[in-house]
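Following this message is one structure expressed as C-alpha cells.
For this view, one protein chain was removed and the others were kept in their places.
Up next, chain A:
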Amino acid sequence: MLEFLLRFFGRDTTASKKIAKERLRLVLVHDRAGVSPHLLEALKNDLINVISEYLDIDTTGLEVSLNQENDSVALVANIPILRVKRTFKTSPETAVKA
C-alpha cells in the first residue's frame, strides 16, 4: 500500500541512502585493510598456523589479499600446498611440531 503510494508519487523505492551506505561499507573494507597492513599480516600468520595442522604449505609463496567484484569484497588466499599430512591432530601443540 505504502509502496504503491510512493511509486504513484514518482519516488524511486530504492532510497539513495541505501546506495550511500552500501558504497561506504565497501570503501571502508578497503580503507581499513589498507591503512593497517598489520591486519592482513597477522591474519596471514594465523592462517599459516591453522592450515599447518592439516597440510604442509609453502609459507613463502602464500598470498592473502582483498578482491573486489561489483558489490562485494572477498578475501582471497593463494596457498601452495607441498604435502597433505597422513595423520593430523586438532591439538595445536602437536601440529606445530609436526
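Everything below uses one rule, namely that contacts are C-beta pairs under 8 Å (C-beta built on N, C-alpha and C of every residue); 3 or more make two chains touch, one makes a residue touch a chain; residues count from 1.
Assume contacts and distances are computed from a predicted model.
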Per UniProt, the name of the complex member that is left out, chosen from "Molybdenum transport system permease", "Septum site-determining protein MinD", "Ion-translocating oxidoreductase complex subunit G" or "Quinol oxidase subunit 1": "Septum site-determining protein MinD"
Contact footprint on chain A, counting only the chain that is left out: 1-2, 11, 15-18, 20-21, 23-25, 27-28, 31-32, 35-36
